[in-house]
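One protein chain is absent from this view; the other protein chains keep their places.
Our next item is subunit A:
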C-alpha cells in the first residue's frame, strides 16, 4: 500500500508541476496576470507531495518490503538500520527520487520566502523551476519507477555494494544533490530574469543565497567525498581526477565563479550578461555531471548501475534545458543594458580575473574529462586522460588564482591604484619570500608545484586575513568574516596538498609476524593477523604496534574484509591521526612464504586538506548567514519606516 501511495503522490506532484508551468506561462502574457496567483500555492503543494513520495520510499526500505523490486535489488534484511535508511538513495531510482524531492522543496522554498524580485519575475522563475521538475518527473515515472512491484516477492534482497555501506554514504549524495538543486534555482532565476528582462541588482540579491547555499553544500560534498575515497579505497590518495570526481568539481568551479560575479552584480550592478551566463553554465555542469555519472559513458572507478536508455533520457533533458537556456540567452542578452563601468585595477577587475581563471580551469577539467569520448567519436580509439594532464594544465592556473585571491579583497571597488595595492600586499609578499628562502635552504628537493604551493599557502594565508587589519573586529560584517575564513581555508587546504605531495613517505613491505618495518619517523611491528567477523562481513585483521622515534606505542588494526552479499573484497585502512599528519596502514594479501603485504604511508599535514575544505564551507555559511541577516534588517527598516 505504501508503495502505491508513494507512486500516486509522485504522479500528483508531476501533474501539479505541469499546471505550475502552464499557469506561469499564461500569467506572463499581457492581460492574463491573474493566472499568476495560483503559481505560488501550487509550487508549495508540489514540494510537499514529492516529500511524501520520498518518505514512502524510505518506509519500504526500512521495513524491507521485498515485494518492491528496488528494495529486493538493493537492500537486504540483515543490513544495519542506518544502511537500510541510506540505501534508499544508494541506487539509481532512489537517488533520482531524492533529486526530484529536493527540487520540489527548493521550488516551495522560493515560493514561500522570495519577496525581493518583482512578482512577474518570481512567476517566470517558478515556471522555469516547474519545467525542470517536469522533465525529471517524466524520467522517474517512465524510465526509473522506484515503486515498481515484483510479481513474486523476493525471499531476501541482493544487498548493497559494500563500499557504499559506510556512514559517509548516508550524507555524501544528499549533500551533492542539495548543491546541484541549489544551482537549478539559480538557473531558474537566470531564465526568469532573461524572460522578464530584469537582469539587475535585485535579481542578483535574490539569486545569491541560493548560489551560496549550493556552493557550501558542494564544498562539503567534495571535501567529504575526497576523505571517503582516501580512507575507504585504501589507495592512499585523496584526489584521482576520476570522471565522477570531476563531475562534482566542475559545478563547484562554475559556482565559485558565479558566487564572485553575483557579488559584483549585487553590489555594483556590473557584469550583468556574464552573471546570467554563469548561472546557466553552473547548472549545466551539474546536469552534465549527473549525465556522465548515470549514463556510464566514461570508464570510472565508481561503479554505478548504468543503462544507456537512462543516459539518453538525461541527455534529452540536458539538450532541452541547456540548449533552450543558451538560445534564450543569445536572443535576449543583447537587450540587457550594460551595467556600471569600472577601471581595470579595482575590486571588480580582480573579480573578473578570478572569473576568467576559474572558467579556464573549468574548461581544462571539462576537456580532460570528455577528451577520451571526443577522440573515440572522431577516430574510434579509446584512451584515458590521467593526472599528469590535469596537474600540469590546471595546477599552474590554480596557483595563479590563489595568488590573486590574496590581492583581490585588498582592492577598492570601482578604481584603485596599483601602488597602494602593492603597499597593502607588502606583508604577504614578505611572508612568501621568507618561506621560499626556508624551503630552498632547509627542505629536501621537492617538485616545482609543491614548492610554489607551499610558499603561496603561507603568503595567501597572511594575505587573506589582511582585510581585517585596522578594522574594528566587532563591527566587521559577518560576510566579511565569511570571506576571510573561506580564503584562509583555501590557503590551509593548499598547504595540506603541498605537504602531502612533497613530504609523503610510502613503503610497501612483506612482513612476517613479529617483524618491524620503518616508514618516515614511525616503526611499525606486525604483531598478529586474525580473523574477525562483523554483522554482515568477515575479515582478516592485522594488529600493528607503531611508535614514533621510540615513543609511546599505539595499535592500528587494518582489515581485509570479505562480503558474502554481493561477494566482494575490500580493504579497510587503519589511520592514526597526529597533530602533524596521518599514519595510514593497509593490509594486503599473504604471499607464498607466509609473509603479509603491508602498505604504510606517513603523510605529514594531510589533514589540512579537509580542514581547509571545512573552513571554506564554514566561511560560506558565515557569509550566507550575514547576508540574510543584513537583508532582513534592511527589509524591516523599510517596513516600519
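One rule holds for everything that comes next: a contact is a pair of C-beta atoms (placed from the backbone, for glycine too) under 8 Å apart; a residue touches a chain by one contact, two chains touch by 3 or more; residues count from 1.
Keep this in mind: contacts and distances are computed from a predicted model.
Of the names listed as "NADH-quinone oxidoreductase subunit M", "Multiple-sugar transport system permease YteP", "Redoxin family protein" or "ABC transporter substrate-binding protein", the one that matches the UniProt record for the absent chain is "Redoxin family protein".
One of A:235, A:413, A:554 or A:625 touches the chain omitted from the figure, and that residue is A:235.
In the complete complex, the hidden chain is touched by one of A:252, A:283 or A:329, namely A:329.
Of the candidate positions A:252, A:291, A:503 or A:563, contact with the unshown chain belongs to A:291. Take subunit A: the residues that touch the chain left off the picture are 235, 240, 242, 277, 280-281, 284, 288, 291, 295, 297, 299-301, 308, 311-312, 315, 318-319, 322-323, 326-327, 329-330, 333-334, 370, 373-377, 379-384, 386-388, 506, 508, 588, 597, 599.
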